[in-house]
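Quick one: structure below, then a few questions.
Some chains have been omitted; the remaining ones sit where they do in the full complex.
Chain lettering (A, B and C) follows the sequence in which the chains are written, and residue indices restart at 1 in each chain.
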Amino acid sequence: MPHPLLLDSTGLEAALQQFADARDWNRHHTPKNLAMALTGEVGELVEIFQWTTEDESCRVMDDPATAKAVRDEIADVTMYLVRLSSVLGIDLNAAIADKLADNARKYPPPPADTGA
Amino acid sequence: MPHPLLLDSTGLEAALQQFADARDWNRHHTPKNLAMALTGEVGELVEIFQWTTEDESCRVMDDPATAKAVRDEIADVTMYLVRLSSVLGIDLNAAIADKLADNARKYPPPPADTGA
Amino acid sequence: MPHPLLLDSTGLEAALQQFADARDWNRHHTPKNLAMALTGEVGELVEIFQWTTEDESCRVMDDPATAKAVRDEIADVTMYLVRLSSVLGIDLNAAIADKLADNARKYPPPPADTGA
């Protein structure tokens, strides 16, 4: 059964490969190093939320400076994540589709309220 | 100027919203909580690489059991990341395109070797 | 000026060195690897709190099974952190004393309320 299309990272994978090629960065982009770089960026993202309440965390995009920081950090995390997946030769869409199906089996939804 | 298409997460965002709706999980999915969940999954991903050498980290997909673990963890990280971006109302493709342009300015490529 | 005694990790550093010696683990305990192992354990610790409210997070020790998980994860994080400091030859107490003094300068306390 073919996987549904959930995430298309083709363009980003190509852009990141070109970026690394142009700077001779491929030898630094081992999976081990990229996993560490991902950690670092996630740390920067988490710092934005560490002293907010849950309610405040829902409104971080209301402040332009914080909104820019959140967008930038989420972008950084995404780029390292997609780069890691790419150098490992993973079909990211297939990996996500398979895991989402696993999760649906692991956490079955409660029966719908029929209102009857 | 319109953003180039680097990442299309439309399908995944819709699938994750539907998943949360069916399980009444939206109230748990605050940005603060999702940032923490992202951290947890990144920790599980990093654990796979912590005792490997850089060379070994390039070959983790050769072992079927490790390959499955890597795929699963990368999928989990991606799902929390895209869910976080989605609940914050971020246009993930635009955020990535803007940050990649910033990075290109910050790290200009060296002049191409003309071989002259 | 001598540093005040804030943290004495002498016993733990010796115990962890002995532990690594007995298992021939020293060659795996590079700072890079230990920093990754630290990340992994922090991820496991954070997972305990990811869906709790702040209030609930204050009461995690009331449940014996959760309390044991929290104690174990905090112990794991501490051991990798102290091991990392140790292999780097850092005087952990001095590092903490210096940083705490920096923080006190960076965040001066508000003037005490004299009630006058």
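Keep in mind that, in the parts below, a contact is a pair of C-beta atoms (placed from the backbone, for glycine too) under 8 Å apart; a residue touches a chain by one contact, two chains touch by 3 or more.
None of these values were measured; they are calculated from a predicted model.
**Q** With 3 identical chains placed here, what is the total number of copies in the full complex of this structure file?
**A** Taking the entire complex into account, the copy number is 4.
Rule of thumb we're sticking to: only the chains that are shown with their structure count from here on.
**Q** Mind checking the centre-to-centre distance between chain B and chain C? Centres are C-alpha means, answer in whole Å.
**A** 28
**Q** If you average the CA atoms of chain A and of chain B, how many Å lie between those two points?
**A** Centre-to-centre distance between chain A and chain B: 2 Å.
**Q** Among the residues of chain C, pick out those that touch two or more other chains and give their numbers.
**A** Residues 36, 39.
**Q** Across the complex, what residues on chain B touch chain A?
**A** That would be residues 4-9, 11-12, 15, 19, 22-24, 30-33, 35-36, 38-39, 42, 45-46, 48-49, 52-55, 57-58, 60-61, 70-72, 74-79, 81-82, 84-85, 87-90, 92, 95-96, 98-100, 102-104, 107, 109-110 of chain B.
**Q** If we count contacts the way the header does, which residues on chain C are in touch with chain A in the complex?
**A** Within the complex, chain C contacts chain A at residues 32, 35-36, 39, 53-54.
**Q** In the complex formed with chain C, which residues of chain B make contact?
**A** Chain B residues touching chain C: 28, 33, 36-37, 39-44, 46-47, 49-51.
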